[in-house]
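With one protein chain withheld, the remaining protein chains of the complex are depicted in position.
Let's look at chain A:
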Amino acid sequence: MDYFAQQLINGLVLGSIYGLIAIGYTMVYGIVGMINFAHGDIFMIGGFIALITFLILISLGLTAIPVILLVVLLVSMAITALYGWTIERIAYRPLRHSFRLAPMLSAIGMSFVLTNYSQVAQGARVKPIPPFITGGYTLHESPDGFVIQLSNIQIMVVITTIVLLVIFNWLVSRTRLGRDMRACEQDQTMAALLGVDVDRTISMTFVIGAALAAVAGLMYLLYYGLVDFFMGFVAGIKAFTAAVLGGIGSLPGAMLGGLAIGLIETFWSAYFSVEYKDVAAFSILIVVLIFMPTGLLGRPEVEKV
């Protein structure tokens, strides 16, 4: 039981990170109708930028951890968001009215570009950082010595995710931009006729998705203490699985799907085999698509002729 509780905590933390990435997939799919294959690599870039900002701040002599964290968060969100914007501009916008496989293939190309760009720019080796946020709480100690621990970093990941989700939800449901996004999701031509700047709205979608992925990258860096140039691929597929599981196009669904994938992966590793945890995640993707193509919270897709 204690083991179960500990895995539950770990799974929820991992799921929060997946959920943040999944939101980027689901938003873009909802509006543009394409799988942004490069989104996992945006997450990786976010992690790298966070790492480099950390290094600079520390070498500048800053010691106040909250200040460092805040600066790193803002810098990595800003720069990664610019990456998202640029990629949309270069690789996706010219293809918006092209044949249906073109944006997907362009996205795959972009994913290769980003992966190998960071390999060339930062080297192929894993980049570790020392733990910044240490300490934690012991929730429960069983007689046989097993301890359920809740570390400060885990608390931070979950709280940051919740805060971001609240802000994001407000953005989508209460602001002009959110209304434009919802309008574009329903009907781009009609939205354009009614004075919505579709190009700008789509750009902003990519910017917001990339910023959330940057936060996920920072969380990953703090939680696991390392980044490498190849981490975007697998994390990207898993986050996409999460988006599909939650129902692609649905924002709460993406978060729910992220948590589900995080839990499934953690429990699979804990009770079955660590080697096959990715196989489990990918199999879930296939199973979900076969039996529940609309996901948990998605709307059934109407085929238009």
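Following the convention adopted for this analysis, a contact is a pair of C-beta atoms (placed from the backbone, for glycine too) under 8 Å apart; a residue touches a chain by one contact, two chains touch by 3 or more; residues count from 1.
To be clear about the criterion, contacts and distances are computed from a predicted model.
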Its UniProt record identifies the chain omitted here, from "Ferrous iron transport protein B", "ATP-binding cassette domain-containing protein", "Polysulfide reductase NrfD" or "High-affinity branched-chain amino acid ABC transporter permease LivM", as "High-affinity branched-chain amino acid ABC transporter permease LivM"
Touch with the omitted chain, as defined above, among A:N10, A:T26, A:S111 or A:T161
A:S111
Of the candidates A:L70, A:V120 or A:L139, the residue in contact with the absent chain is A:V120
Please identify, in ascending order, the residues of chain A that touch the omitted chain?
34-35, 45, 48-49, 51-53, 55-56, 59, 75, 79, 82-83, 86, 89-91, 93-95, 98-106, 108-130, 233, 237, 240-241, 244, 275-276, 278-279, 282-283, 285-286, 289-290, 293, 301, 303, 305
